Each structure stands twice: as C-alpha cells, then as structure tokens.
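Starting off with a structure, shown below.
With one protein chain held back, the other chains of the complex are shown just where they sit.
Here is subunit A:
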Amino acid sequence: MSLPSKQQGLELKTLAMENARRSEAGGALAPLRGDSLIALEAAVFPDRKTEQWKYTSLHPLTDGHLRTAADGALPEPLPNLAAHRLVMSNGRLQEALSQLPEGVTLHRQAGQRDELLTPFALYNGAALTDAITLEVAANTEVSAPLHLLLHAASDAPAHCQTRVEVLLNPGSKLTLIEHYIGQGPVLNNAVTVIEARDNASLTHYRLQSEREDTLHISTLLFRQTGVSRIDSYQLMGGNRLRRNDVRALLEKSGAELNMQGVFVARGQSHIDNQLCVEHRAPHCTSNQVFKGLAGEKGKAILNGRIHIHEGAMGTLAELSNKNLLLSPGAEIYTKPELEIYNDDVKCAHGATVGQLDAAQQFYLQSRGIALAEAKRMLSLGFVNELILALPDESVAQWVQPWLAGELSQYPGANEEAA
C-alpha cells in the first residue's frame, strides 16, 4: 500500500517510537536510550520530498520491518578475515564466537549522543538492545586486523539495531574490518562511531555483502578529535534498500582522512551513499575516491558534501566519483556539494557517469572474448585501481570472488545489444 509521502514519514516515526518504548535493555544502555528517545520525538522522518532522500524510498519499510528481529541463524562456516573476530548477530554480541586481540578492551555500552543527525541513528539509540564499545589502549599497535562480523537475518520482516563504537586512544593503531552479512527481509539499522585521538591511526574496511533481499540503513561517523589518520576502504553491494550516511568530522589541525570505495547496484538493487566531510579545524586533509557501477534496473546514488568551516584555513579536500552504467535501464545519480566558508583552501571535485566503451568491447571481442566476458573484464578494469590499492591481503583475497559475483552476468538479464 502506498501512502502519501508526508504520511509515510509520520507512520514510520510512530512505529519507531512504539517499538523503541517496547524494546528492553537495561543497565549501561539506559541513559543513551532515554536521551535518544527524546531526540527521536523531536526528529522528522524523511519522505520523498526530503532533499537528502529524494532517490531513496522508505516504502519497503512499511511492511513490518520496524519490528524487532528474533535471533537469526548464522551461516556455516562464518567468514573469517583475520586472526581476531567479533560477531554480532541481529544486534547482539555473540560472545562464544568472539575473541579480542591484545590491547583492545570491550564494553557493552555506547555513549555517542551528539553528531548523529539522522533519525535512523537516533532510532538505533532509542531501540537498541545491545551495543559494543571497543577501546584501543594508548600507545598500542594492534598488529593483526580485527574482523567485526555484523550479521542480520530473519525469515519474517523485522529489523535489528547494530551499534559499534571504537575509541582509538592517543598513539594507538588498528586495522578494523567492518563486515556486514545477512539474509532475509531484515533491516539492519546500524550505527558505527569511530573516534581517533592524537597520533592514532586506523585502517578501516567496510564490506557490505548481505544478500540482495536484505535492507540496510547505516550511519558511520568518524570523529578525528586528535591529529590522526584514517584510511577507509568501502566495498558495497546493492540490496533491496541500502542507505549509507557517512559523516567525517575533522576536528583537530593536522588530521587526515582518506576514503575510497566501490559500490555496485545490479538487478533490482539499490544503494544510496550520502557522504559528508566536515573540516572544522585548519590544515586538515581529506581525500575521497569512489567508483560506482549500476546494471539492469539497479540504482546507485552518491552525494558527496564537503563542508569547510570558517577558520579552517589551509584545508585540502578532494572528492572524485566516477561511475559506469552497464545497461540502459540502470540509474546513477552523483552530486558533489561544496560549502566553503573561508578563502585559504584547496578543494577539488569531479563526478562523471559513463558507459562501457564500444571500441574497447570490440577490441576484446576481436581476440575471441565473448561479449559478456568482455563487459565483465572492462567493469573490473574500471574499478581495478581501487582494488589493487587495498593494503591488507585478507581483504584483497575476499574482494576477488565478491567482485566477480557482483560483476558477472546478472542472472535473468536479457542479452542486450552490443
């Protein structure tokens, strides 16, 4: 049933509030839940007229996804990308499957209240039943990567709240693989908050490889409260509804952020990336390179906002987003958005949407390579520079079959004209 857009926003909010009041979690999470509920009450849920949501309909959520999911069955065997792994399933930590590396402590709590601006992040805070905060001790280099496996599964429409916060104390160093998997009509409403203090360094991966029938709304917040460096690599497949709000706050002079990503929307899948980098302090650097692909009826969106505050002199900020349409019915929307409030900045942005090159296709075909394979090779070639730049071997190994799956000929796709 389709509701008028305004009404849909209100209905979602009512459902969210009811569910938040019903769900239970005690102890350490109570203050966050209380505050988030109050904030949620004042929040406006988006509808199709909301600018930031104009390409993404929340209609899939109205058929019951705002009910809390029961436990979901974990896949066998569990993906394993590093020596140490933490597993959350439908928002709850699976202690028996989790093992912490030395130098990292775990708390079953979450504290971030400010700076999470989206209603879904507030909803996450108001309705969560579990949460983890990982703290890396000061002056500690965690040598092996930490694999954070975030699973969501349900047979009936439902949702879960996944909440992870990471604090990198001064002088610490960590490689974190934030890996989403799951299946079924479940909405994983996730919030990840990462704070880096002075001289902290983080290599962050975000792998989104849930099955196509899942839904995913997430808010990722980077807070660089110290002179720190974050390198984030994001590899994202489309699903029934995927919405990533990524917000980076550069709050201390000298902080550096690099984000690279590949997103792919095939079949009927959807992926909406809303990036916002806020330069709040002088002499910070941000560099973003994203590549997108869409095929069949897939739809991909990237909105890249760079906000350079008054007083953030000497800012270096770059954003590049190149996209490839693989078939005539696919859609890609890309928009860089700059807001600059001082003169002493160096800021560059570029966005393109193109299609596969007919001359390249013919060249491959003339060497005996079938058209479908030629298209796959060219698609892979398009994103290859980002794939080759992945620094960790385990992720580089993971990405090959994932990308091969995302870029192989889509089952059911009609043979298109060359």
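Criterion: a residue touches a chain if its C-beta (ideal position, glycine included) is under 8 Å from a C-beta of that chain, and two chains touch if they have at least 3 such contacts; residues count from 1.
Following the convention adopted for this analysis, contacts and distances are computed from a predicted model.
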Per UniProt, the name of the complex member that is left out, chosen from "ABC transporter ATP-binding protein", "NADH-quinone oxidoreductase, E subunit", "Phenylacetate-CoA oxygenase subunit PaaB" or "Heme exporter protein B": "ABC transporter ATP-binding protein"
Residue among A:62, A:253 or A:360 that touches the chain left out of view: A:360
Candidates A:311, A:354 or A:381 - the one touching the absent chain: A:381
Residue numbers in subunit A that touch the chain omitted from display: 357-360, 362-371, 373-374, 377-378, 380-385, 418
